[in-house]
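Only a single protein chain was left out; the remaining protein chains are all shown in position.
Chain lettering (A and B) follows the sequence in which the chains are written, and residue indices restart at 1 in each chain.
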Amino acid sequence: MKISGSHMLAVPPERAYQMMQDPDILARAVPGCEALEKTDENEYRMKMKMVLASLSGVFDGKIRIADLNPPSSFRLIVEGSGRPGFIKGDGLLHLAANANGGTEVSYHGDVQVGGTIAAVGQRLLDGTAKILIRKFFERLAACAN
Amino acid sequence: MATTIAGVEKEKLVGKRLRRREDPRLITGTATYVDDIHLEDMQYAAIVRSPHAAARILSIEIAAAQNSPGVIAVFTGKDTEKVGGVPCGASLPGLRVPHHNVLAVGRVYFVGHPVAVVVAKDRYMAQDAADLVEVNYEPLPAVADPEKALAPGAAPVHPEWPDNVAFTFHQDGGDVDKAFAEADVVVKQRITSQRLIPMAMETRGVVAEWHGADRQLNLYTSTQIPHLVRTLVATMLGLDENRVRVITPEVGGGFGSKLNVYAEEALMGWIAQKIQKPVKWIETRRENFLCTIHGRGHVDYYELAAKRDGTILGIKLKIIQDVGAYHQLLTPAIPTLSVLMMPGIYKTQNIRADIVGAFTNCMPTDAYRGAGRPEATHGIERMVDILADELQIDPAEIRLKNFVANDQFPFHTATGLMYDSGNYAAPLKKALDLVDYGKLRQEQADARKQGKWIGIGISTYGEICAIGPSPATPAGGWESATVKIEPSGKVTIMTGACPHGQGEETTFAQIAADELGISVDDVLVVRGDTSIVQYGIGTFGSRGTAIGGTAVYFALQDLKEKIKKFGAVLLESDDVTFSGGNVVCNKTGQSKSLPEVAASAYRAMKLPPNTEPGLVSTRFWEPPNFTFPFGTHIVVSEIDGQTGEVKIRRYVAVDDCGNRINPLIIDGQVHGGIAQGIGQALWEQAVYDDNGQLLSGELTDYAVPRAHMMPWIESEHTTTPSPVNPLGVKGVGEAGTIGCSPAVVNSVVDALSPLGVRHIDMPLTPEKIWHILSKGA
Partner (left out) sequence: MVPQKFEYAAPDSLKSVLQLLDAGAKPLAGGMSLIPMMKLRLAAPEQLVDLQKVKELSYIRESGNAIHIGAMTTHYEVETFPVLLRKCPLLAETAAEIGDLQVRNRGTIGGSVAHADPSADYPAALQALEAKLVLIGAQKERTVSAAEFFVDAFTTVLEPGEIVREVIVPAEELGTGTRYEKVVQPASGFAIVGVAVRVRRSAGKISFVRVGITGLSNHSYRATSAEATLAGTTGAAADVQNAAALVAEGIDANSDLHASANYRKHLASVHAARAITTAISRAS
């Protein structure tokens, strides 16, 4: 599934970029993130608990950052797998300064899911992806303050 | 039609709308399915399946599962490597058959591929433990679309065959190049027949029970082919075939999906030996979506050459068959049936067909109601409409022009078949009369002026039933029957056909009751146990009555002769006839009833010359040919111009399946077939994403038609007996599905024809139609 969109952050691109590479901030911003540790340069391992109404699942995940081009773009690869199946997201994020000194983060990428969630959750994917991404940026914005 | 017994007329039962004798147990919920079988100390298996369409298995951690409460064993592909591969029964020159382990070894090839199996005390414990099996995969690129699989650079499904070609097949008939050279017009179209899920209401299920001291395996399985399962599972497990007993209790629908031998059947047999206890596995609906064969999966490229007057000169067809990751029992044979059927019921003698079977990282395709014939009928019936549109000839007229004529039967087709009998214009004319075609076209013209989208779709189908003569059928195409008249005169029929919902417990009893002049209540039809029933082939390809019923018929003829002989002894006369359930002395008028004669045949006080005691006959009937039913379906549909939604306003089906033993059951078969045809035309589709994930993997997304979604079906018939068998029957199990989808699509294309629309691929979802409407407007 293709995804794209954009969100605003109230900090300039340099700061926004830095925040999105900071394990502590990522741990706070990634929805459901219960633990995040750095395993390698630009690579993190995490435990995610996804709860959506009565749906819940624990995922072991990996975050990888590539194609670093500070402060204007980078590639984010998120992988998670757990009993309900697996998720893989691969997206390119662009950061651009906006008029009020903030940053517009636009993204486009691809989300892949497998297992039970792919088969029984296809109608929910679009909406769920939107919720998770929105939550991520909301929390990131909170961290910025 | 009636025989006289001492002045009393006994009405013939063949031709009567008798209610199905199997129904009381089904509708009262007292029938026994595999899941209803409970054996002492029975264990439950849960299967761990791959979430990836293509991946290397790096490791499998089973310790946690082994230590989980109630678990008695966990097995992986390493343990089962010695079990024989899941068999492919079809053969084609150059066919590439990947070895198909019952549990994956080293690599998985489709989502749902079995990787490990957990056996525990109950179903819950088994599933809990299965969740603890940790499989470490290295995902590999996958391919899920057959055309993409064949494109250069595609990910190889099986690394040993990087081009993903599973097989190719070519057939030429007549002189197709000449036909195309001489043609006034050639019309071309790419037509797809989407992947479908057969969706039997009862999922698959197996109970295996091992009697070690006797080296005997009892296998309860929901299948259409118990004897073939016995032969093949015995081979896979290295057991003696006569020590494997396959029992098929009630089967809650198969539609071809249980015309197969599955990994789980052998796996459970193997586990039962390992654990020395009975084991049960019941497929979940999720598994049924992922791991029971799918149907269709065609991309067809058609070219039709014709004269300006509408005469079809030749047909070229290239089929790309989505094979899936493996060949199941008949996978490669299915598209060859499409080739056989490609001329439809038209007389053109020039054809060229090419099939390419493409491996994909998906569940294998195989026989699903119609198996190859719906695809072919859909193709030719769509092409004839496209030709009619090109030449501006009425679709009914162009069909009449090209039909094989009544005096041409038996008719040799360009694909090598011999059509047994037919009167193709009769059902078409009847259907046209039923819809009042002339008036309907006028109404359509008026409706168009008011901005309404009304369409009329005609499908004049022909199909292949009674599959089939042994030379044309993998594993043999005959069928067997044993008829026993017990000492009390009650009659037991053991059919090798293993009917499972088609109603032969009733129709075979009707045949026997008429032949023996007794009540249907005196006849019992037994099926589905290889220790009781002689070897048989099974029910598929609309063969049950035409072949299995004929075997019953011939066994009855044997017994009638023998009854006469024993009656003659009792009546002390050589001049006797057997009629109306009595042997009657033609001289004295004295008679002996069937029970009296039967008792004497077993008591054997005095035997007729050269006659053994008892009244039992077993027949294996080899049909000399297929049978070829046909008919016309007409659909009137209306499209909501704002939303694109299709409503079927009328559905008229005129089917000719030869002689009709039980019209009520025939109606049921036609209705069910049409439901599945409409399902394909409008709603159903197995959607795999590019990574081989089945997105329509539950009933929340896969739209099987429910009763309230069906139109009223006006069902009529014509009767053209088949000369192939003495019953004159042809078969009707798949006709509805085969005739239906082109009628629906033709009607919708007809409705949209003012926009220049010539073809729309199934399913005709509202959104697809809306896009067409918005572009057109």
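Some observations on this one:
Here, a residue touches a chain if its C-beta (ideal position, glycine included) is under 8 Å from a C-beta of that chain, and two chains touch if they have at least 3 such contacts.
Computed from a prediction, not measured in an experiment: that's the story for all the values here.
Between the chain not shown and the residues B:Asp128, B:Asp522 or B:Glu638, the one that touches is B:Asp128. Only one residue in the set B:Val97, B:Val165, B:Leu664 or B:Ala703 touches the chain that does not appear here, and it is B:Ala703. Although one chain is not drawn, its touching partners on chain B can still be listed: residues 123-124, 127-128, 131, 284-286, 642-643, 682-683, 687, 695-696, 699-704, 706, 709, 765-767, 770.
Residues 52-57, 83-84, 116-117, 120-128, 130-131 of chain A touch the missing chain (whole complex, contact as defined above).
Basically, only the chains that are shown with their structure count from here on.
Inter-chain centre distance (chain A to chain B, centres taken as mean C-alpha positions): 48 Å.
Taken together, the chain B residues at the contact with chain A in this complex read 51-53, 111, 131, 286, 289-290, 689, 691, 693-698, 700-701. Only residues 1, 81, 83, 85-86, 112-116, 118-120, 122-123 of chain A touch chain B when the two sit together in their complex.
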